[in-house]
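Of the protein chains in this complex, one is absent; all others appear in place.
Chains: A, B, C and D, in written order; residue numbering restarts at 1 for each.
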Amino acid sequence: MVKRYISKFYMILMFIFLYAPIAVLAVYSFNSSKSRGAWGGFTLKWYVELFNDRDIKSALYYTILVALLSALISTIIGTISAIGIHNMKHKQKALILNINYLPILNPDIVTGIALMILYLSLNLKLGFLTMLLSHITFGIPYVILAVLPKLKQMNKHITEAALDLGATPLYALRKVLLPQIKPGIITGFLIAFTLSIDDFVISFFTTGSGVNNLSMVIYSMARRGIKPTINALSTLMLAVVLGLLLLINKRSSFDKKHVKKVGK
Amino acid sequence: MKNKAKLLTYPYIVWMGLFIILPVLLVFLYSITFNEINNIKTISFTINNYKMFFTPVYIQVTLRSIYLAALSTIICLALGYPIAMIIANSKMTSKSILLLLFILPMWMNMLLRTYAWMTILGNNGLINTLLANLGLPTLNLLYNNGAVILGMVYNFIPFMVLPIYTTLSKMDNSLIEVSEDLGANKVQTFIKVIFPLSLPGVISGIIMVFMPAVSSFVIPKLLGGGKDALIGTLIEKLFSLGDWNFGSAVSIVMMFIILLSMAVMNRFDVDKEGGAGLW
Amino acid sequence: MKKKIIELKNITKNFNDETVLDNINLYVNENEFVTLLGPSGCGKTTTLRIIGGFETPTEGNLFFDGKIINDIPPYKRQINTVFQKYALFPHLNVFENIAFGLKIKKLKKSEITYKVNKILKLVGLENFCNRDINSLSGGQQQRIAIARALVNEPKVLLLDEPLGALDLKLRKEMQIELKNMQKRIGITFVYVTHDQEEALTMSDTVAILNEGVIQQIGTPVDIYNEPKNAFVANFIGESNIIDGIMLDDYKVMFCNKVFTCVDKGFSKDENIDVVIRPEDLVITDENKGLLKGVIKSVIFKGVHYEMLVNAEDFEFMVHSTLKFPLGSNVGLTLTPEDIHIMKKSNN
Amino acid sequence: MKKKIIELKNITKNFNDETVLDNINLYVNENEFVTLLGPSGCGKTTTLRIIGGFETPTEGNLFFDGKIINDIPPYKRQINTVFQKYALFPHLNVFENIAFGLKIKKLKKSEITYKVNKILKLVGLENFCNRDINSLSGGQQQRIAIARALVNEPKVLLLDEPLGALDLKLRKEMQIELKNMQKRIGITFVYVTHDQEEALTMSDTVAILNEGVIQQIGTPVDIYNEPKNAFVANFIGESNIIDGIMLDDYKVMFCNKVFTCVDKGFSKDENIDVVIRPEDLVITDENKGLLKGVIKSVIFKGVHYEMLVNAEDFEFMVHSTLKFPLGSNVGLTLTPEDIHIMKKSNN
Partner (left out) sequence: KNSGDKAEIKVLNYGQYIDKTLLTEFEDKYNVKIIYDIYPAPEDMYTKVKAGGTDYDVIITGEYMIERMINEGMLAKLDYDNIPNFEFVDEKFKNQPYDSNNEYAVPYFWGTLGLLYNTKAVTEKVDSWDILWNEKYANRILMMDSQRDTMAVAFKKLGYSLNSTNEQELKEVKQLLLMQKPLVMAYVVDEALAMMIAEEADIALIWSSEAASAMGSNENLNYIIPKEGSNIWIDAMCVPATSSHKKEAELFINFMTSKESTLKNIDELWYSTVHTEAVKEVEEFLFDNPAFNPSDEDVKRTEMFRDLIDEIKVYNKLWTEVIAD
């Protein structure tokens, strides 16, 4: 009982730590002064301005599109590769994993510039595609790292049982293996998505004209002080996601109750 | 069966060859040449870039970076593990919600978050204002290693929590029961059974925190005040200033050091895991 | 006088409104060997888990040495368990698995090594010290699980089908080893098995469970020879159970014939179950038998042949070392002592 | 003529340079019921896993219908397996587990429901459709594992101790069900069990393994009555194995006495093993017996008492439904047919 309270308390502390800066930036989205340093009174003008800013809208679109696509593709490639890596012999596995660590280890600017030179020498036009490829490249290693522990935990006899019952490896993968490593896959997706949303340097060097993401907009604003419109945007995004979460939570708890009733 | 599953990695191996190895080779090439390498005829090789690195100043930077990153990683682990456990032990529906709530702040831009931290930590920031109002002495919270570590912990802790959470969720409960049956109390059970079983997740978490932390540059620049350069800031600076050659050498050395120390760790691990290595 | 070390008082356990254990009352004396016996899913494992502390009873109390221990966590109970599904630690090798409990007790290294090796020899796996758990065969894993619990020399040992995966030979050996150990070290055993013979051989007391209800508690001989109801009789050994009518004391009618028996005290013309063990029936010449019948099937069982004999519309199972040809007409005889009369159970 | 459906030719399997299977040769005819029997760790599961396609033999070939299938993946083999450790899908409920194979075959929904329900009834778990796998008892899980394999009606079914977790009653029922099914649908069974009686009851052919080497292949009666060596004799049933000398055809000496027997063809004065089944020995009055002895121990086994009789420095195990008092002096008799002579095995 006491333990439950302690863990609840700890959890709340942790969430305060995580959300304190977010709260600050949300508050500043209502600050009529343009500068982060001073409070100039309450205003909604940044929200109004947000809807009139063409660059932010297009950047938001590309940010979400690239994040979703790259996270999805990284998750697919990463998960499949992780399964392969899991089945490798020790030496091979070590080699592949070490190479896999490089994008995680390399500073973004090195990756960004190196990829840019790569694309150009491949005669790829910098733009949406190259940016997407780059995001996939740095997403996959994280997905692999997220999926591998779950694979290691898995009982191999269960996959064998599926094959035994006539499941092709692909079917066994879909119906037996994936459901079991699902937490790892979801985690991998979340990490890849998060990294993609947050990436600036690599995106900058590998994108082309007209395709910008929010991070690029924000970093480029830094010199003059980031406009509170961005805070407004962040606050809105947060609100939307939180709202969705609340909705899902309500739905699923409703479903549960419902099922229980029917069950009786 | 095993051999076949291995094939699944081949597409990624090709991908790696193209998008990871080739760029790294390029970086390596820069590290051993003068100037640009656009023209193959004028290429000339040198090891000066490496020589330059091995001077006390840069070694110190490297050590400092590894120290800060390691410290942040340890703190992430210490703070994150309980969180992962709490989430893993919570009810089915609240699990995914908690998880998303946990990573949601990271969807706000890192620069914004870091600036927000500066607003909180500054001399006239929220914390110090609070302290002053309480009649307490104010603190120097910003522009020191503490702030850098705080920033790193803040930004990387989800990457520690998530993989640990995945290994803890749906852990074989009977093993925990056996442990308690054999007389291990909750703490001993944790140390001897739960933690070792979650080790793969912990290792993933450590890698996902430590490696980007070693080479991070925005956080040390903004929260550390750019006074004590870290290897990430150094590389970023060298590259953006156009000195790709030396920058490349620094990156290569860093990769080498980190991967080598990982290999050493791996060696230790081999005995325990029966040849399975880190994995 | 014997001391009750464990006592279950009115224990009931529900899972999602389904009653799995129903008002269980059972005590275990110090140094006693108690076996729980019952069909699959009857609640044996659940009972052990309650004693071990892994489930809390929905109702009722659990006593250890006279004190209620409902809320004492498993690690504070001086009880060790051999789990039905082994539950070996995958991250530890054979040695480390067995040494687990000893290390927790902070024994000296040399002592741990000594004890582990001794117990490994006992289960016949001396050379398996450094083996990975996953590379062991089923029976080997089971033996490690036994060793891991035994090595701690607990006051009470709970064993959930500990010999299930072993072959007859090894099982017999291990039975004798376990029994010896129990006597020598003075451990109390609560044993779950699905092997009736094992239960009868090893136990001081046998408790028969069915659908969460205790059917009978008694010594092996009691249970076997004086089953309380047809379920017990049928479960504990193979039996022919025939509807009969008790005409009078020592006089029973079944299969349209009147037999002399050794039972009395029933009301007149009471409907009863007649239980006859297959090995008590003797096949004779057709005209020498009390009953006449035809051999319907013959199965070789090694020690004996198992034959089904159709006599007076009832299929008698008969065990005999002699083989009679399929379809031949035979007689069946039996002595009055072999006729067990029992009251009809309610269901 | 019968068709060989599965054939193992010179199969050897090493794990890390340790030989686990050593030059195994074995074939299985269509619709045959072959049982692998052997002590724990002798390689039974490994043999099944090779047939199922989960291990590749280090040496030798595996034939299915006359074709080598060493490299055919498991899902392309018309073989289903009941795994020793069940290996049920934890993320699926009981129904979905059983329906797994049928869904792959793209059967109609109604058909799947029909088949699953039918098989659930067979294993006695009609009402468990929506149950979570982890909430099942050990025996229930095992039955689901059997159902999951059986429902696919494969050509060949591999069963690794499929009834190990079931009580005698249910085991017998399931034995009969399995056997009936095997005959009715015409499935070929390769069966692993540690239960000698089960092996003898159900099988057409029994193969005895020890330490990766096949000791004997034959019908149950052959194996039981004509064991090729002392290991088989000892393993397949409890036996008294005594050192003896073959004096002449039909004349054997052991325990310092000369007995008549039915064996011949040994060289003169050859050292041999004499095997006598405990149930073949009859306890008589001290002076009526061929051998004189003292009762050393008496264990109640339900069907019979198991007694150790010390006679002429050898401890004879004797099974008898009559109980003799501990320490009493008795005689032992036996007929010439009950004396089995076998060559000394090399080890």
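Brief remarks follow.
Everything that follows uses one rule, which is that a contact is a pair of C-beta atoms (placed from the backbone, for glycine too) under 8 Å apart; a residue touches a chain by one contact, two chains touch by 3 or more.
Remember, predicted model here, so these are calculated numbers, not experimental data.
The residue touching the chain not shown here, chosen from A:Leu65, A:Met221 or A:Ile248, is A:Met221. Per the touch definition above, the residue from B:Pro23, B:Pro105, B:Gly122 or B:Pro163 contacting the chain not shown is B:Gly122. Shown as candidates are A:Val27, A:Leu68, A:Ala94 or A:Leu126; the residue that touches the absent chain is A:Leu126. Of the candidate positions B:Val24, B:Val61, B:Ile149 or B:Met262, contact with the hidden chain is made by B:Val61. Listed for chain A, the residues touching the missing chain in the whole complex are 33-38, 53-55, 113, 116-117, 119-120, 125-126, 200, 204-205, 208-210, 212, 216-217, 219-225, 227. Interface residues of chain B facing the missing partner chain: 35, 52, 57-58, 60-61, 115, 118-119, 122-125, 140, 142-143, 221-222, 224-229, 233-234, 237-243, 246.
The rule is short, and it goes like this: only the chains that are shown with their structure count from here on.
Chain B and chain C, compared by their mean Cα positions, are separated by 57 Å. For chain D, residues that reach two or more other chains under the stated contact definition are 53-54, 73-74, 85. In chain A, the residues that touch at least two other chains are 160, 163, 169. Across the interface of their complex, chain D is touched by residues 155, 157-158, 160-169, 171-172, 175-176, 179-180 of chain A.
Of all residues in chain D, only 52-54, 73-75, 79-81, 83, 85, 87-91, 100-101, 104-105, 148-149, 152 touch chain A in the complex they form. If you check the complex, the residues on chain D that touch chain C are 15, 37-41, 44-45, 84-85, 135-140, 143, 160-161, 164-172, 194-197, 200-201, 220-221, 224, 234-238, 277, 279, 299-304, 306, 319, 321.
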